[in-house]
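Of the protein chains in this complex, all but one are displayed in their positions.
To keep things simple, chains are lettered A and B as they appear, and every chain counts its residues starting from 1.
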Amino acid sequence: MIAAATTDAFLERAPVLLRDAVTGFLPEPWRTLVNALIAVGLILGIFGTLFAFITLAERKILGRVQNRPGPNRAPIPFINKRFFGLSQPFADGVKSLTKEDIVPRDADKVLHYLAPVALLAFSILTFAVIPYGRNLVPVELDAAVLYFFAAGAATELAVFMAGWASRNKYSLLAAMRALAQLISYELPLLLSWVPVVLIAGTLSTTAIVDAQAGWKFGFIPHWHVFTPWGFAGFVIFMVAALAESNRSPFDTPEAESELIAGHLTEYSGFKYALFFMAEYFGMLALSGMAITLFLGGWRSPLPFLEFIPSYLWFGGKLLALIFGFIWIRATFPRLRIDQLTRFAWKFLVPLALINLGNTIVWSLMSNSSALMQLARWPVCAAIILVPFVVLGRKLSAGVAPRIYRYA
Amino acid sequence: MSISDLSPLGAQGGSHVRAVHDEFHGDLLEVSMGPHHPSTHGVFRMIVTLDGETIVKLKPVFGYLHRNHEKLGENTSYLGSMPYTDRLDYLCSMTNNWAYAIAVEKLAGQPVPERAEYVRVILAEITRLLNHTCLAGFLMQDLGCSGTPLMYAFREREKILDLFESLSGSRMMCNYQRFGGCRVDPSADWLEGAKQLTDGYGQFLDEFEALLTGNEIIMARTQGTGVLSPELAVAAGVTGPMLRATGVNYDLRKTDAYGVYPRFDFRVPLGAHGDVYDRYMVRVLEMRESIKILQQALAGIPAGPIMDPKAKLRGFRPKAGEAYGRIEGPKGEIGFYLVSDGSPNPYRYRVRAPSFINLTILEDMCLGQTVADAVIILGSVDIVLGEVDR
Partner (left out) sequence: MLGSGLIQGLAVTAKNLVGSFHDPARYTNVEYPEVKTKLPEAYRNFPFLVTESASDPMGTLRCVACQICEKECPPQCIYIEKSKDKKPDATGKMQLFPAVFDIDTSVCMSCQICVEVCPFDAIKMDQVFEVATTSRFEALLLNRNQLAKPNTYYHSIHPTEAAEVDGRLAAERKAAEEKAKAAAAAKAAAAAAPKSATAAASATPPSTTPTPKPPAAPSAEAPKPPTPAA
């Protein structure tokens, strides 16, 4: 991490100042090491806590959407007050820790054990390159975006390991589905952020956030999502992220109503909790990357709101995206695996490719006259909207609301 | 290697098995879905043979919930079987009660007062609302919704169950109909409550449909899935919304015109494709017709006795003979066949369970579809294992 610029507000600099106060007295090689360890600890601590409370929030929001209170029974120990069930995640944690860890007799014990660990490890790796705030990026990498998606893609392996090692037919089906789904959606996921790299001209996350600084007319932020190609890219990215993190409506690998629990069928106790945790970590990391790439990173949406520290902006955007995930989960049913892959290959991938061309048009027109600057908006919007309609119609051919006759 | 080698169940029923069995196509996978499975609606079991995810063979196994219902009916008095009929299809106890009461009334030549006929129609239509709402919720759960439509359905179901409870004393095991009328006379308050429910139900359905009917994912999943041809449906004896979804116009409320149904103005929605979406939509449209029937029945319910004064409760011995009473239950034709030998117990007691008969064509609907489809096809059949296994 770079030393904080002294011009920033105190709260903005507080995390770095605090760290420097702790490690400042150490000799140089040690200081870097301890700094890194602090960053790792902080990420694990913060996102671990966030995971715990997001599971609670998810159940609460799902509950409220379904007109019920959600979990509200778990009391705080000793004082026996409930506080809306806020201690539920800890109760769940204790439960999953104390539950018997059942390994099927015929399972591949090593792989069965390794799968949740690998999944969690890979999903934690992705947190390293996300800028959480001004000067708050754990590892500065020139190819941070590439690193992120490379580490994220490795999770597919772990899911397949889990499904294969369980030696359960449902798990095996789930593993096959997971491979088909995750590999299919890697492509639109990767293609959706290529325009951002094209426009920003860098693969470094910090630089991408910096490219989104400033405001047009003083109130429209220069976030990528506020351009036609950026919006399309954001939507494709989020849809692919839904699929990559096995969330409804793309939760075919663990499709409860079909495959019991999919690749998690034979997992119990804390291994199951690890899977759960890894899935949420994956969701958080992808949301964090979406924020970095499209939503201006840690930047505030309006100039006069800049007094709020950048990491809070990042957190706020993260929670908003997570809420979107939960909202979608509360609403949609699941796609079938063939429809899901068809959706990726026949709809998202072409759209993402067209969006790539769209971005080139956009950047070519940006160097021209003011009229062209204005004209590129409808042009680029049309370039993405027309294929959207055409591909969408083609994809949903034969599927339409019906009119019924009466006897 | 052939299918029959792979399957412990032998070769029968494997007519749709693919022809190619070479190394390239690999082995078939036999999965036993159920009796412990989240979406088999109880303890139903499907032995599915899969080629990849495609079903090449499906053998339904039922009987896990067999409770000897028909034999119990032969060893219990006519009245004593009434509470057992609640437990057949435990979502629609009122219609089961009515079908059984009709059979016994036919057997004994027992007239029913007009008010009771109206009350029966009201309760049967409310039961239809209840059943179809629950079915839509369960079907969406099978489709992978995270409980939201199911919870909305259950929210409305709760209102209906409250009505049933305040009338009959029990939410699900109503045991309400008697031979020659109904057990309790609904009060004016109760009728008012039923009217409120009826008036509010259309609004709920609007919201429910806004959530589901136009949803592209649901349409993509259900349209063209589990197609049932009208010929096969008729040949297999399928009844109820499942039959009407194939386009066959057969509704006992119209064809039998039992009770006071001829007095009400309602239409019978028909599907054209016989797929899962049609089955869902026919039920939704049927609910809207039920609301119309309810409004007419609640407006026109006459005063008078609820029980035929000559009806006997104890020592009920119909003269020797046989009778088959049937009504259009929410799931299809629910019928009771009774043979009396003049004793207090029926000599033969037989239930025509609609979910059981509708379930028999499960394999024909599932072949060539995927595992995920089999689950929603099963959901769209609308089974209650209490009735299937009896």
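Convention: a contact is a pair of C-beta atoms (placed from the backbone, for glycine too) under 8 Å apart; a residue touches a chain by one contact, two chains touch by 3 or more.
Keep in mind it's a predicted model, so treat the numbers as computed, not measured.
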{"item": "Identified contact with the non-displayed chain, of A:16, A:39, A:61 or A:354", "value": "A:61"}
{"item": "Contact with the hidden chain (one of B:175, B:355 or B:380)", "value": "B:175"}
{"item": "Candidate in contact with the missing chain, chosen from B:32, B:54, B:77 or B:295", "value": "B:77"}
{"item": "Those residues of subunit A which, in the complete complex, touch the missing chain", "value": "61, 64-69, 72, 327-328, 330-332, 388-389, 392-393, 396, 400"}
{"item": "On subunit B, residues whose C-beta touches the chain left out of the figure", "value": "76-77, 79-84, 86-87, 148, 152, 155, 158, 162, 165-170, 173, 175, 183-184, 207, 210-217, 219, 313-314"}
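Please note the rule applied: only the chains that are shown with their structure count from here on.
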{"item": "Rounded Å distance, subunit A centre to subunit B centre (Cα mean)", "value": "43"}
{"item": "Subunit B residues touching subunit A - in the complex, by the definition given at the top", "value": "29, 31, 37-39, 50, 52-53, 140-148, 151-152, 155, 211, 213-221, 223-224, 249, 251, 254, 267-273, 277-278, 281-282, 285, 370-373, 375"}
{"item": "Residues of subunit A defined as touching subunit B within the complex", "value": "62, 65-68, 169-170, 172-173, 176-177, 248-249, 251-252, 255-260, 329-339, 396, 398-402, 404-407"}
